[in-house]
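Shown here: the complex without one of its protein chains, the others still in place.
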Amino acid sequence: MVYPSLFYFIKRVTWSKIIVRTESAMLKVGIIGATGYTGLELIRCLIKHPGVEITSLTSQTYEGMQISRVFPSLTKNIELNCLSLNEKEITRTADFFFVALPHQTAMTVVVQLVEQKKKVVDLSADFRLKDPLIYERWYGKRHSSPQLLQEAIYGIPELNRNNIERATLVANPGCYSTGIILALAPLLKNRLIDVNGIIVDAKSGVSGAGRSLNLTTQFTEINEKACAYKVFEHRHTPEIEQELSVLAQEKIIISFVPHLIPVNRGILSNIYSNLKERLTTEKLLCVYQEFYQKQKFIRICPIDSFPDLSQVRASNFCDIGIKVDPKTNLVVVVSAIDNLVKGASGQAIQNMNIMEDFPEESGIDDVPLSL
Amino acid sequence: MVYPSLFYFIKRVTWSKIIVRTESAMLKVGIIGATGYTGLELIRCLIKHPGVEITSLTSQTYEGMQISRVFPSLTKNIELNCLSLNEKEITRTADFFFVALPHQTAMTVVVQLVEQKKKVVDLSADFRLKDPLIYERWYGKRHSSPQLLQEAIYGIPELNRNNIERATLVANPGCYSTGIILALAPLLKNRLIDVNGIIVDAKSGVSGAGRSLNLTTQFTEINEKACAYKVFEHRHTPEIEQELSVLAQEKIIISFVPHLIPVNRGILSNIYSNLKERLTTEKLLCVYQEFYQKQKFIRICPIDSFPDLSQVRASNFCDIGIKVDPKTNLVVVVSAIDNLVKGASGQAIQNMNIMEDFPEESGIDDVPLSL
Amino acid sequence: MVYPSLFYFIKRVTWSKIIVRTESAMLKVGIIGATGYTGLELIRCLIKHPGVEITSLTSQTYEGMQISRVFPSLTKNIELNCLSLNEKEITRTADFFFVALPHQTAMTVVVQLVEQKKKVVDLSADFRLKDPLIYERWYGKRHSSPQLLQEAIYGIPELNRNNIERATLVANPGCYSTGIILALAPLLKNRLIDVNGIIVDAKSGVSGAGRSLNLTTQFTEINEKACAYKVFEHRHTPEIEQELSVLAQEKIIISFVPHLIPVNRGILSNIYSNLKERLTTEKLLCVYQEFYQKQKFIRICPIDSFPDLSQVRASNFCDIGIKVDPKTNLVVVVSAIDNLVKGASGQAIQNMNIMEDFPEESGIDDVPLSL
Partner (left out) sequence: MVYPSLFYFIKRVTWSKIIVRTESAMLKVGIIGATGYTGLELIRCLIKHPGVEITSLTSQTYEGMQISRVFPSLTKNIELNCLSLNEKEITRTADFFFVALPHQTAMTVVVQLVEQKKKVVDLSADFRLKDPLIYERWYGKRHSSPQLLQEAIYGIPELNRNNIERATLVANPGCYSTGIILALAPLLKNRLIDVNGIIVDAKSGVSGAGRSLNLTTQFTEINEKACAYKVFEHRHTPEIEQELSVLAQEKIIISFVPHLIPVNRGILSNIYSNLKERLTTEKLLCVYQEFYQKQKFIRICPIDSFPDLSQVRASNFCDIGIKVDPKTNLVVVVSAIDNLVKGASGQAIQNMNIMEDFPEESGIDDVPLSL
């Protein structure tokens, strides 16, 4: 007897990736901090994941409340109550944890989970930076577990898949960081650009600011508006520079100007840099296509096309467009991601899929909702 | 050997619905008019459908072009070229057809497909009205196949599933019609309201106007705006009245005022009517819960809650809230749907699933994208 | 010698309204609660007012800060620091006060201002209801100055100009109330409708919720959304019923369903009611045109047109469209206002103009910003 969903499987998954699991062996997953936007997005994707079962959700604000009362969109899709964050007990509920807490708060929880031999993807900033002094400088507090910093793997699968496979703790990258690093990697790895003078002008949707109350993200304060903020001072800068430096094998400094624009989801990042020697747009497109040819979630735009936010919305894709200005030999690379998916929860699940040997696209194989 | 996606299957599908199909037996599906918004939405959902294969797409405007060039969001998800609409040839490409053409144009194509023994879901208005004179009055032209009008089944599965199971031609309801009829059905079936004086005040997102060029749907002409249009004269009125009259078993007339609001997707419909006798909100909620208890895609809101557009976005759900004004014994029923899914392509696929004996939610089991 | 701005004057003002004032005699105006949205809107309009000078602004949150730092849009337009609300001192700074504080807080301040013989327009709900028991029922607290309730004049100039002329304290109507009362007045005054069964379905922009922090008005929580709220329970209901009852000279009860839609400004109100006898749309349009013929800020839409929010944006206009459904003899009246102007600060200035014998449109004669 063969089942209809099997065809789905046949259509979308390579055979080499098949794992035999019985239902009782489904991976039990817990989400710590389930009622923020990244928490909601984790739930939305994991419900569709064929190999996992969500067994616990925590929330300080909504403790005891059914998750479908917090988010009515989840009604008839999941029935779980929000638990308080009692780390001792929570560790019993699942084998794999996503930590979607604010930085500093995340740190303590992650340490305890790791001590209990749980695998963890941490969506906060707490384990992204290798150098505890840089952490302290940008986040204003001492890091309480500097030893774990070395162990944590920075989780961009397209650049770091082998390390993620073996990881127990993955530091999920910042939303800006993902789109910017993926856009620059082929240029730096192939040593095509002058590493000085890299400029990043990025535009983010409002969900990047999270679900906490804030005057600047009230509807009337951002609708029909656009503005630069934290100019040259955004906290994602050090992790971007750290990872770019690894790729380039030399110290990279960027000038980073983020903006807020009135859309719910998405980050459009423009990277400007000077080519070391004359190259055509066509040639660069080939470089990018080759660099990312085996990556399911990277799509290189055809010549003279640039990605818009809508073509990746609600999906785990990162779309990239490239063009050289022949007058000045400047290259602009434009990347588009959904900040909540490839920029946060989708990539977190992609990391889990690699850590747990699931097909990499399980739970995150949605066609983008371009409209 | 058991496959991971099987667990998905186990989690979401009741066993009684299992159908044995081998890959070669997957249903071949064609979409006539694939490059409008309902066409795009059909593609988006059918890509995820475990039992079907999209084998042909037609488009007059984009004939010969790859669909992923028309809609970059589809890149890496489907590779098909748009065909011209040569009915003779097109019928060979598939066994089941969705017709997403403008009314009048749809009519001819549907007739030919039906003659070739193809099963069809027609998303246009051409086969919704039983009376060809009413069709002519509202659409300005004679109906060329009045005999097919009798055969066609009006496709709201929650109210008409038995007939849909046996249908070869399903007339997919208008977007407004779906939300309004589902909201009123329990009241009319249970004879709880005065059938005179039913008022409908509905608010639609802009995608309802389709993808054709129009001054009134230019961004700057609708952003930061809201307006009533076609007051008491919208073309969905006769099909709504027809179906409500069937439910009530008497002639129903409604006063219908549609509005355009600046969102991409969604229809929020408020129905106001007078209760025949005093009933509490609690009592009415029970009536609704009972009426729809076996329907997967209908969700009744808890007392004192009303659905918002975002909680059904990109999903096939129809969410319904109810409240009685004790001062006047007026009841308001508020329903929310995604006009492109439950209001068009999602319901079309739901109809196909029933016609083809697939699990009813195949391809349309997305968790709503509330953000 | 004649001055250029005189031509402006000649073009827009009737001669009978000319008042002789020297600069030193300009009206000194204070705004209590200047850093909310209605405060900002008062400032924006009063800067352009030829007969007044803003002499004091208060703000608890921004005490001591320059107003142009709070609202950068005001830079180079006004230079004043925000004062704390020390009532004793504040009364010395001006002769006329706008109170733009939350209800309950407003009450105390207004009483003190009135005692000091200052003229006041209060934008809060505190002096709108004549019956202190109704106030207590809807606002949850006792009214501390029930005697002032009788003295206060409900400030819709088009319906109540004579009383406003003589008032010291004007209770500025709620934003919903203005659009709804103006839409219904001609029908009730002329006794054309059945006073039972009046239904109001209104859609408001988000600025109506004010500038305070609120999860439901965060950008991501309202963008791409629409929802009904406070169904049959909105606090503007009693003041609307009070004023409609005066107009109709009998007790009026309405069923009122407000909605939030994702625009910054504007309220679109649909009023549904049953005509006592058969009347054509044309006939009703004449009734409205006659009723409002001398009112500068009321515009009746041509037949088969309905106002949209954008055509009144940033202006003091209230635009009204009307249509009869001949099948059911139901009439729908649609009114559009800018909730911050005609629905709040603009009408407050209109009231001041009448109280102070300025031309009624001074400071609020902006052409709408329809785009």
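Going in written order, the chains are labelled A, B and C, and every chain counts its residues from 1.
What we mean here is this: a residue touches a chain if its C-beta (ideal position, glycine included) is under 8 Å from a C-beta of that chain, and two chains touch if they have at least 3 such contacts.
Just so it is clear, the model here is predicted, and its values are computed rather than measured.
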Response to the item:
From A:160, A:177, A:242 or A:310, the answer for touching the chain not displayed is A:310
Practice prompt. Using the definition of touch stated at the top, determine which of C:30, C:51 or C:197 touches the missing chain.
Written response: C:51
Worksheet, complete the sentence: Touching the unshown chain, chain A contributes residues 196-197, 199, 201, 203, 220, 224-229, 231-232, 253, 255, 257, 259, 261-266, 268, 270, 272, 274, 306-310, 313, 321, 323, 325, 327-328, 330, 332, 334, 371
Discussion item. Even though one chain is hidden, which residues of chain B still touch it in the full complex?
Written reply: 37, 206-207, 211, 213-215, 217-224, 262-264
Practice prompt. Pick out the residues on chain C that sit against the missing chain.
Written response: 1-11, 13, 18-23, 26, 37, 40-41, 43-44, 47-51, 69, 71-77, 207, 224, 264-265, 296, 299, 301-302, 305, 307-308, 310-315, 317, 319, 340, 358-359, 362, 365-371
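One rule holds in what follows: only the chains that are shown with their structure count from here on.
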Discussion item. More than half overlap in residue numbers between the two sides of the chain B-chain C interface, or less? Answer same or different.
Written reply: same
Discussion item. From the centre of chain C, which other chain's Cα mean sits the farthest off?
Written reply: A
Discussion item. Between chain A and chain B, what distance separates the C-alpha centroids? Give it in angstrom.
Written reply: 34
Practice prompt. Would you kindly tell me how far, in whole Å, the mean C-alpha position of chain C lies from that of chain B?
Written response: 41
Practice prompt. Name the residues of chain B that each touch 2 or more other chains.
Written response: 224, 264-265, 307-308, 310, 313, 371
